[in-house]
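== subunit A ==
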Amino acid sequence: MISFESVTKTYPGPRRSAADVVAVHDTSFNVDTGTITVLAGSSGCGKTTLLRMVNRMVAPTSGRVQINGDDIAHMNPVQLRRKIGYVMQHAGLLPHKTVAENIAVVPRLNGATRAEAKRSVDRMLEMVELSADMADRYPAELSGGQAQRVGVARALADEPRILLMDEPFGAVDPLVRTGLQQQLIDIQHELGTTMLFVTHDMSEALRLGHEIILLAKQGRIMQQDSPTRLVEQPANAFVENFLGLNAAEKALRTRTTADGRTMVVDAHGRPAGFLEQA
Partner candidate 1 sequence: MNWVTNNLETILSALGWHVALSVPAIVAALLCAIPLGWLAHRLPRYSGPIITGSGLLFAIPSLPLLILLPVITGAGMRDGINVVIALTLYGIALLVRSVADGFNSISSETRLAATALGYSGGRRFLTVELPLAAPIILTGLRVVTASTIALCTVGAVLGIPSLGTLFTDGFQRQILAEIITGIVLTLGLAGLFDGLLVVLGKMLMPWQKQVA
Partner candidate 2 sequence: MNVIQETINWLVSPQTWSADGHDMIARSLEHLQYSAIAVAFAAVLAIPAGWFMGHTRRFSGVIVGITGAARALPTLGLVTLFGLLLGIGLVPPMIALVILAIPSILASTYSGISAIDTSVLDAARAQGFTTRQLIARVHLPLGLAMIVGGLRSAFIQVMSTAILAAYVGAGGLGRFIFLGINTQHTAMLLGASVWIMVLVIVVDVLFGTIQRFATPAGVRRLNATTSAQSSAG
C-alpha cells in the first residue's frame, strides 16, 4: 500500500517577489496494493506533483509518503526509482538508445547481465505486443503508439511492484489509446502491479480505475470511490460537473433501429453506438 499522509508541496514563486505556488495542500489518501488507482482532475490541480512524490522526484514540503509502512524519505532515491516504474506522456524514451536498450535500462541499472536483460526485453516486447524486429529501432523511428508501448515495457521490465503513469496515453489518437488502455488492464491483471495513473480524461479514468480519486485545485480530494459509485453517487456538484452528468448535451437516449437493435443517440440525435446486454 502507498499512503499519502497530509502531503503539501509549495514551489517558490516564478519571481522573487511573487507569492509561493501551493501545488498540493494537505492531501491524504491510500493506494491499495495490486489495484489501479486513478488520479483525475483538470490541468494544474497537482496530479503530477502527487505522482512524483512516490519516487522522490518531488519532495513534499510537509507530510510524508509511505510504501508498505516505510517512510520513503529514509530511502535512497536512486535505488527507490529503480524499483518503481514510471511512464510519461511522450514516453520519454532515451533518443540515443534502441528500443531494446531502452527496455533494458532498469534491469541493467539493477545489475542484470546482458543475457538476463535480453530475456527481459524479449518478454516485455511480447507483453506489449511489439514484434521482435522493433528491438533495434531508435525512438525517432516509432509511431506515438509504439513509443508508448515501449515506454510501458521499459517501466515494467524489471518487474516493479509499483507503476506510476503520468497521462501516458494523452498524446496518441483515440483508436490507439483504446487499444493501449485495454492492454494496460490486461497487463495489470496478469502481473498484479500496483498502479497509480494520472489523467485529466474522465472516460479514461472510468475505464481503467479500480479506484478513482477526483482532485480539485491544490490536490484537494473531491471524491475517492470506485467508478460505479462515483457515477451513481457523485459526492458534490464539482464531481457531477467533472463527470458531465448534469450537462444537457451529455444526456443519451435510446432508439430502436429498423433491424430491431437498440441504438444510443446523444442530445443532438447523433448515434453514439448500440446497446448490448451487459
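A word on the picks: all candidates are chains of the complex that A comes from, given by their letters.
Heads up, the rule we're going with is that a residue touches a chain if its C-beta (ideal position, glycine included) is under 8 Å from a C-beta of that chain, and two chains touch if they have at least 3 such contacts; residues count from 1.
Small disclaimer: the values here were computed from a predicted structure and weren't measured.
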Selected partner (touches subunit A in the complex), from 1 or 2: 1
Given the complex with candidate 1, which residues does subunit A contribute to the contact? 55, 57, 78-83, 86, 88, 90, 92-98, 105-106, 109, 138, 140-141, 154
